[in-house]
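With one protein chain withheld, the remaining protein chains of the complex are depicted in position.
Up next, chain A:
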Amino acid sequence: MIRIHSPGLGASVQDLGRSGWRAIGVGSAGAMDARALRIANALLSNPETAAGIEFTLGGFEIEAETDCDICLAGPEAQVTVDGQRQPRWWVRTLRRGQRLRAGHARDGMRIYLAVGGGLDLPEVMGARATDLKGGFGGLEGRMLRAGDRLKALRPRLGASELGFGPSPRAFPDLWDAPQTPLRFIPGAEWDDHDADSQALFTGTDWTLSPQSNRIGYRLDGPVMTPRIRRELLSHGILPGTIQLPPSGQPVIQMLDANTAGGYPKLGAVIAADLPRLAQAPLGRALRFAPCSPAEARAAKAEEARMIDTLRRCTAPFREDRP
């Protein structure tokens, strides 16, 4: 049992989100940095669908009310357990009464806490992710509060205390995400922009507006003006969709976005780069580069292989434990 003493700036239960309900207006929700949560679950030998806690920017404090195996994933946030530094991407046992505190993340936005077996919460419409708009899933369909208590499905992987994780030498990307441009696939209204306007999009150091959240990320930068202005009917959109409202400031739809929209679309950030966008700190320069669907699928497959490798490497820690 994990008790939340302080949720920090905003914490919610998330998994990899819902699928199959977009046709009735229910979006995916789910971890903004799905890659980080998947890695933490892989290291704990949890199912891919296991739910954990997504914290925003750190500043949280939790306590183990019973022994529980955990893994923290995401950016560095000066995490301590009873005052001792706790590395990230590291599986350990929190003993009853131990407190875990996080400072503030500087190089990222979302920190994930995965627990043995995942969080013991009912699935609603096929997932445990919190749908804040619909007010369901997660814990009572809401953000976590001080005093909330959450149970792990399989709190201990074995009898002995755990302590293991991947090495920074073998998996350098976990410690230093590449600073290459975020790749996107040009969308329906990309060609409504002339070459200068397209070059403005790919040549600008955009910054994230403070009005960015789980619903959408707003980009601060120059105003983009299409050659053609269109009035579109409402159509399905997905996380990663880069819209250009009449204001000329691009908005990227994130995990809690509406399932439909009507603004013109410059394109969509590829699945493999969405976690990097989700972690981009406010004020950090962001660049975008077009890419092909084939390159995007290759990048996604490579990510899947990396997570699979981590899962296999840590399987022995599971297999010798009943």
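We take it that a residue touches a chain if its C-beta (ideal position, glycine included) is under 8 Å from a C-beta of that chain, and two chains touch if they have at least 3 such contacts; residues count from 1.
The rule is simple: contacts and distances are computed from a predicted model.
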- [ ] Out of "Xanthine dehydrogenase family protein subunit M", "FecR protein domain-containing protein", "5-oxoprolinase subunit PxpB" or "Extracellular solute-binding protein", flag the one the UniProt entry gives for the chain missing from this complex.
- [x] "5-oxoprolinase subunit PxpB"
- [ ] May I ask which residue of A:Gly10, A:Gly103 or A:Gly134 touches the chain that does not appear here?
- [x] A:Gly134
- [ ] Can you work out which residue in A:Leu9, A:Ala146 or A:Ala188 touches the chain that's missing from view?
- [x] A:Ala188
Task: Which residue of A:Thr56, A:Gln86 or A:Thr259 touches the chain not shown here - done: A:Thr259
Task: chain A residues touching the omitted chain (full complex) - done: 19-26, 124-125, 131, 133-137, 185-188, 231-238, 240-241, 258-261, 265, 267-271, 293, 296-297, 300-301
